[in-house]
Structure formats: C-alpha cells, structure tokens
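Below you'll find the structure, written out as structure tokens, and then a few comments.
What you see is the complex with one protein chain gone and the rest in place.
Coming up: chain A.
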C-alpha cells in the first residue's frame, strides 16, 4: 500500500476492484464499512456481488478479465469531462498525452459491452472517483492474477496519478496483500531477480556489496520463478528443490502438472508445520515451529514491520525456520551463526536500505512497529509513499491496452471459471482445516452457480457437479446463488478435495510471471450419483 490502513476509516472515496475485502482482509473490510457509515463514497467493481457491493454508490459486475477495459473507460470519462488534476499532472508526472491518446478508444459505450455493465455506471464511477478531494484505490488478486496482471496494476496507477491521488492522505494505490508476510518475503529477497530491498542480482555494485557482506561469491544470473522451477523439475534441469512453508499441491495452477514436477525432481526437501499435500511428496520433511513458538517480524500490507513473539516452546522437536536454515547453511560449510532472530534483523538492516533503521529495540519501544522505508536509526518510518515527490522523480503514465484473457470460453468449455478465498479458511487449509469450528462453517469445496444457469441445467443447490477444463476435472457441490453472472462460475481454492486448481490455467503474465488464476474456460455437467455410476 502506498498509504496506511488507519486512513481507510476516514476515507472520502474508496474504489474497490478485485478485492473481496470483507472476507479476505476482514478488519480492513470492517473499516471500509465504517467509512461508508460516516459518509464516504464507495465504488466496487467485481465479478461477484460481494458484501461491499451492497453498500456501494456504484457497483459494476464486470466480466472476469476485463479490469483494464474498465479502468481505461473510467479514464476516458475523466479526460472527456476534464476532471483530471491538471496541476498535479503538470508538476509531478510525465507521458500523460500518450495515455489520453490510448483511452480515447475506450468510450463508455465500448467498455460497457466488453465488461458486461451499464455505460451510466462507468460514467458515474469515474465522476465520483475524480471529483473526490482524495480517493483511495484498493485491489488484490482480482487485479493481479491475470495474464495481463501487471498492466492491470499500471492502469490503476494511471487512474490514481491522473487524479492526483498518489502521495496524498486517504488516497493512494493500495494492494491488499494476502499472506501475513508476503510483503516481507518480497522485501527480504524471496524473488529470483532481487536481493533484499529489491536490489537487483545483475547489478555489479549490488553484487559487490553483498559479496563483501556475506563473504562469498554470488551469481549474477536472474533465477527462476515458481512456474519455471516446476517446469525445470519436470525436464530434470532442477534436481534439488527445497520448499519452506508452501503448499503448491493445492495453491498452484494445474495441480496435475505440479504433481508431475514434484514427483519427478531428484530430491525434495519440505519444511512445514503439518504433513501437507506437498510434504507427502518429499524425500525429507523438516518440522518447523509455528508463529506462536518463535521470535521474528512480519511486514504487513502497509509496509509495517511488527514483532512476532514466542508464546510457547516449540512443539516436539520442531525448530524455528531460521534456525533450521542456519543449521543447513552450517552443514553445507558456511560457518556464520546467529544467536537469535534479533541478530538476523541487524544483518538485514545493514544490507537493506529500506530496513536500515529497523531494530528489535525500536520495535519494542513502539507497539505500532515501523513502516519502511526507514532509512536509519533516527528515521521515523514512512506512512505515505511518494508524499514529497514521486519516488522515481516523475510519475510515469503507462498506457495499457485491454487484452483478452489467455483462455476464453468456447463451445466445449462454455463457462468462465474464477477462483478466490473465503472468510472461513486460509489458503490451503493446512491450519484452518484443523480448526473444528471453521469446518462446521465451511466444510467442503463448492462452486457458485447463477440460479438461471442452474435451472437451465437442472442443477439444484447441494447437487454434485463435475467441472472440467483442458487440464483436469473435479467433482464438487453446487451452490446456487444470484451474486454471480450466468456464464461465470466461482470456486474457493482452499480445499484439497475437489481442488479448484486442477482446472486453472498456467498461462502467465509476461512481466511478473503471475498465473492467470482468475480466468479459465470450463464445462460443467451434473455428476452421476454413486448408485447411477455403479
């Protein structure tokens, strides 16, 4: 997030696109509802009529995969009505003319057809957003998990820049990040081209700095992303795979492909707290301690670094992840030892500019933690990014054309299949699946089907249906609803039984390599009852 969570409650205008906030970031969702109660304007765009859309001033039920068309359409209206912030554009941005040129083609009339919504709603949404003194955009995987995900984010940035909403309180470009420490894992260099602090592995001065700090020789070759690693496991170019705290056998697209890869790799190490579907394929499993058994820090979606504190002793012989990794480093000949997680943070601060001023001592002193960038020990942290000036100098408009999803419905696979999370489970259920109450509230996999579609196909709520795509097939339970369009099906991806990801498409965004988990083409049939099948 460029801005902070605290601002949400006092927003003037919120635009929620591709985020089911009340289910996936429930506390932020509650704050959005509080803001609405206090008079904020709310615009929602989502293929499902999610809870927030019930309170929205404008709700647009867009077809999955059409975000960029909608965003360009809103910008078209803002340009036509001259509602953009001319001074901000002149003072702080560049390349506006090219954007104006591109969005000309995205008339509300044309966009309404692409997205399957009303022209008036596009105009209304654009007008509300642009007329607000400050307006925040909040998005999640509904924007990013597309073969055009990066362009989706750029289009959001275009819209925010055009109305002067970047670097402004209650405004901003605010991705709501799904996992507790996905921000931190990225910050720490858990990415194939980035050392800690997004310092590039191919830059000479960067590599030199880290070689000196770590006392070893580093590769300057950009590494592989997860989909490429899995391909490598299949074609034997990857022979040793070490997976920590991740369950691709449920979470990744095309599970049949994942299984082939993980079964084929020479040596698979899995480190986890439970025997997950992925761990079952391992050669060695290392038992890790849960968050309640270790010290450390998580960085939340607003870049806030906060303490994790040990509440109980490690279960069984399990160990904190950092300790296991350190011992493996030691066994492989790297002699450095860390006495505790605090000393690791000291090293992080010494090589990561954004974390330069972060230490356990400071985190203990303030229960609110610190928001990076926090450059040195006297730096107060940075609640709002780009406030004084846009970080790169001038905000760059990156006009993006709308491009259709990689796999579209056709005669054989007539439905658009989209996936997401629900309130009562978390990711692959390795934790929440072991909480009885959650299983009572959300026991098993299901697919949301529009009531008209269901009636046409003689499917009743609770019936077993068979879904298939070009990659696999599953059986799951029908949930007949009116919150989704007739040609769209939605499934939560949490469940290993009847897992949605047997169907999803591995097609990737060319820039970020994110898979297109939000759009695949599937067909649906009523599943045969067991007695009929016999």
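Keep in mind that, in the parts below, contacts are C-beta pairs under 8 Å (C-beta built on N, C-alpha and C of every residue); 3 or more make two chains touch, one makes a residue touch a chain; residues count from 1.
As a working rule, contacts and distances are computed from a predicted model.
*Asks:* Just to verify: the chain that's not displayed, which of "Lactate utilization protein", "NADPH-Fe(3+) oxidoreductase subunit alpha", "Ectoine/hydroxyectoine ABC transporter permease subunit EhuC" or "Spermidine/putrescine import ATP-binding protein PotA" does UniProt list as its protein name?
*Replies:* The chain we cannot see is recorded in UniProt as "NADPH-Fe(3+) oxidoreductase subunit alpha".
*Asks:* Consider the whole complex, including the chain that is not shown, and state which of A:435, A:457 or A:496 touches that chain.
*Replies:* A:435
*Asks:* With respect to the chain omitted from the figure, which of A:321, A:407 or A:448 is a touching residue?
*Replies:* Checking each option in A:321, A:407 or A:448, the one touching the absent chain turns out to be A:321.
*Asks:* Write down which of A:92, A:294, A:386 or A:494 is the residue touching the left-out chain.
*Replies:* Within the whole complex, the residue contacting the unshown chain is A:294.
*Asks:* Have a look at A:283, A:377, A:461 or A:497 and name the one touching the chain we're not showing.
*Replies:* A:283
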